[in-house]
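Let's look at subunit A:
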Amino acid sequence: MIGELLAAVLQLVLVGLGAPLLIGIVRTLKARLVGRRGPSPWQPYADLRKLLGKERVVSTTTSWIFAVTPTVLAATMLVSALIVPLVISRPALGFAGNVIVLMYLFLVGAFFLALAGLDAGSAFGGMGSSREVAVAALAEPTIALAVFALAMRAGTINLGGVVERVSADPWLALAPGHLLAFAAFFIVMLAETGRLPVDNPATHLELTMIHEAMVLEYSGPDLAIVEWAAAMKLFLFMSLLANLFFPWGVPTDAGVATLAVGAIVLAAKLTVLAGLLAVMETAMAKLRLFRVPELLAGSFALALLSVTSMFLLR
Partner candidate 1 sequence: MTIVTYVLATVVGLAAGFAGVGGMLGVGMSWRLPALLPLGGVSLVLDPLAGVFLAMIGFAAVPASLYALGDPRQARRGRGAYLLFVGAMAVVPLAGNALTFLLAWELMSLASYMLVVHDREAREAIRAAWVYAVMTHAGVVCLIAGMLLLGTWAGSFEVDAWRVAAPGLAAGSRNLVWTLLALGFAVKAGVVPLHVWLPLAHPAAPSHVSALMSGVMIKLGVYGLIRISLDWLGDGPLWWGAVILLAGAVSAMVGVLSAIVDRDLKRVLAFSSIENVGIILIGLGAGVLYHAAGLPALAVIGLTAALYHAVNHTAFKTLLFLGAGAVVHATGTRDMEALGGLIKRMPWTTACFLSGAVAAAALPPLNGFVSEWLTFQALLQNLLIEQPAVNLVFALGIAALALTGGLAVACFVRAFGISFLAVPRSDASAQAHEVPRAPRLAMTMLAVTCLALGLGVTVIVPALARVGTDLVGVVGTLALGDALVLDVSGNFASLSVPVIAVALALAGLGVFGGLVVTGRGRARPYETWSCGRMLQTPRMEYTATAFANPFKRVFDFFYRPVQQIDIAAHPASRLFVQRIDYANPTRSLFDDWLYRPLLAGVNRGVRVVRVLQSGSANLYLTYILLALLVMLVFA
Partner candidate 2 sequence: MTAEPITTATNFLAFLGLVSTLMIVWRQNWAGRRRLFVVQSLLLAALATTIAVYGHRAELFLVAAIVVLLKAWLIPRILGRMAAGTPPRPVAPGRSAGLSLLAVGSLIVAAYVIMLPVTTVSDLPTVGGIPLTFAMALIGLFVTVTGRDVLGHILGFLMFENGIFGLALLATYGLPGIVEAGVFLDLLVIVLIMEGVVLRIRREHDSIAVDRLRELRG
Partner candidate 3 sequence: MSLVVVLATPLVGAILLVVARGIAARVLHLLATVLTAAAAGAVAVQVSHAGSIVALGGLFRADGLSAWMIGLIALVSLLAAIEAPYTVPSAAVGRFRPLFHLFVFTMLLAVATDDVGLMWVAIEGTTLASVFLVNLERSRASLEAAYKYLLICSVGVAIAFIGTVLVYFADIHQFGHEAHALRWTTLVRLAPGLPPRVVELAFVFLLVGYGTKAGLAPMHTWLPDAHSEAPAPVSALMSGVLLSVGVYALVRFKTVVDLSGGPEFTQRLLLALGLTSIATAAVFLWAPTNYKRMLAYSSIEHIGVVCLGLGFGGLAGVGGAVLHVANHALAKSALFVLSGRIRAAYGSAEISAVTGLLGTMPVTGGLFLLAMLAIMGLPPFGLFVSEVLIFSAGFQSGHGIIAATGLLLLVGAFAGLLRNAHRMLYGTPAPAIVDVPGLRSAVPTGLALLLLTLTGVAWPPGLAAALDHIARLLGQ
């Protein structure tokens, strides 16, 4: 029982504290790739601490929804942290949910963030919400089909079950269906977490930003929490990607040593993925908003391919 508790705490700490570091690593890698020295990977912690110190400025037109949204965002991310198998295949809340619950928890966050965007009553908030919700809607079918591909292969959609099933039979991981599902899921991650081809996290240019437009009105501690939640979302998505599709090294029992090994293996995988993300982002420019559906349609086609390949090669 102690192991379970320890694993839960470890997962919370990893997600809570590790998320800004992941963002930092990606930023520094991107800078290095374009030949700049770039800020140190610990820079996001400094930003958060600065924001926490600042004064909260709240617009008169907003309502309680604007005030509650940061808390809801953070809460959903923390609960998701206990569902995704980071350092142990069966995390504390593993029994309570599966991939579909995870996706809907992220949707709760998107729902309230969009409402907060609208609440301020400015044109940018509305535009950001409208586009964010459009992208989220178009990403849904891909997630569902990718999950369907996994469910066919693993016979269950409980995350722990999938991890154990795939790690037990390595050939599964190399099946074409599996790789196609990974590619589809990767594109969805880019769309959901607002990374480059869909939305440029680094800019404040009104016409191009989707995620940033919604949080334009936030300031001080609220902005800190929102940024923190966004970082956690990226962390969770990447670790989900890593552990579902390449689950080796995810321990199944909760001993102190095994947990440490699990954490290190997770850190390694995330760094590799962060590198891949950085390379992708520097290589690609931002897509015009009305080309994003074609990208998502492509990912949907990949997911459909993975499902049909699962059929044929069964």
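Per the selection procedure, all candidates are chains of the complex that A comes from, given by their letters.
Descriptive notes on the structure:
Everything that follows uses one rule, which is that contacts are C-beta pairs under 8 Å (C-beta built on N, C-alpha and C of every residue); 3 or more make two chains touch, one makes a residue touch a chain; residues count from 1.
None of the values given here were measured: they were computed from a predicted structure.
For subunit A in this complex, the touching partner among the options 1, 2 or 3 is candidate 1.
Across the interface of their complex, candidate 1 is touched by residues 52, 55-65, 70-72, 74-76, 78-79, 82, 93, 95-98, 100-101, 104-105, 107-108, 110-111, 114-115, 118-123, 125-127, 129-131, 133-134, 136-141, 143-145, 147-148, 151-152, 155-158, 161, 206, 216-217, 220-221, 225, 289-290, 293, 300, 304, 307, 311 of subunit A.
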